[in-house]
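Attaching a single structure in structure tokens format; questions to follow.
A single protein chain has been removed from this complex, and every other one stays in its place.
After this line comes chain A, so read on.
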Amino acid sequence: MTTLIKGARVLGGEPADLLLEDGRIAAVGRRLSVTGADVVDADGLVALPGLVDLHTHLREPGREDAETVETGSRAAALGGYTAVHAMANTDPVADTAGVVEQVWRLGRQAGLVDVVPVGAVTVGLRGERLAELGAMADSAARVRVFSDDGHCVADPALMRRALEYVKALDGVVAQHAEEPRLTVGAQMNEGDRSARLGLTGWPAAAEEAVIARDVLLAQHVGARLHVCHVSTAGSVEILRWAKSRGVQVTAEVTPHHLLLTEALAESYDPVFKVNPPLRTDEDVQALRQGLADGTVDAVATDHAPHAVEDKESEWAQARPGMLGLEQALPVVVEALVETGLLDWAGVADRMSVRPAAIGRLDGHGRPVAPGEPANLLLLDPAARAAVDPAALASRSRNSPYAGRELPGRVVATFLRGEATVLDGKAVR
């Protein structure tokens, strides 16, 4: 299968033609012409390497009413992704080779993105003893990222052992940093607003304390640590300090923490309830700055689909989490590109190159250059559209961006040379 992309601006550079052949980028140049190729007009479009998400909840097995591997894969492709890490908090939990292989196979069957399972750190996410990390690493799913996401590995001794153990697997522990004793019943960021709204506060210190502890542990045992969904200015400071000391720590920030603030909780509409919670504008600015200067390595969606009944309720009863895959790139364009904090190469680095490196994905996060795997997306940076949750490919509707106009439209996505999205629509 051969595709010729005409006039794409690779990383925002000068227009060039891209020839995709046998799953690879065969050539990049001016006025390429090939007979029998599918031609895609990319005039005015920016070409970026296919995005890689370190943090996706696909809900299968267990909550197929909220999302399946297939619907989540489609949402990912539409968002410009070619690989997503599927979090382990399914039912049953992905804490054995059997479950991670099931998720991996479902991903292959859907064939829209590479679905890379994340393995649980502890059995049942209970934080009591290690799951069989080696078996998951050795399985067909080749697990390299381990996380109890949704729960913090709060026990410091257990966290230390997990960090040590995954060294043998070339793995990384992705920590959901939340000191559970400081967040009992927590509903939103603790501060002026939580005081007034009467919603139990989630203090920034509950995140920062765990990150501080874990970077010290990672340094002590010489292991790799990844911090999920960093949400506070203080966390960025701690990461900056740790990196300056040579700690092998990486971190991600979600699109929603780059754009939205706790002010949205005023509506008591639980579509804005998420864990960690939306924070203050000061935090948003610090997170953008941290992402721009590389202290925060990656944007990860924490795409968290929820059924209508789990959100159409009282705030306290609602499940935390929001959709992200289909709007992540537009949010980054608005928050980082249009503000001048990142150029297109920077976007590619934070949304593809670095997350692929953290997840040890060989075929992703590669340059858009001859000989490389043809995983890439075409973005129309000039397009602007209001988000309509009903039009999303996800099976759920809990988008915090409903009605909000965002810049940038993913026109096409290619996975190993094959189009998964064309003209802004999923090919299947």
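One rule holds in what follows: a contact is a pair of C-beta atoms (placed from the backbone, for glycine too) under 8 Å apart; a residue touches a chain by one contact, two chains touch by 3 or more; residues count from 1.
Note that in this section contacts and distances are computed from a predicted model.
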Choices "PTS mannose transporter subunit IIAB", "Aspartate carbamoyltransferase", "Peptide/nickel transport system permease protein" or "Methylamine utilisation protein MauE domain-containing protein" - which one is the UniProt name of the chain not shown: "Aspartate carbamoyltransferase"
Residue among A:Met1, A:Val39, A:Ala263 or A:Ala316 touching the omitted chain: A:Ala316
Option from A:Gly111, A:Gly191, A:Pro367 or A:Pro389 whose C-beta touches the chain left out: A:Gly191
Touch residues of chain A, complete complex, unshown partner: 187, 190-201, 203, 267-269, 309, 312-317
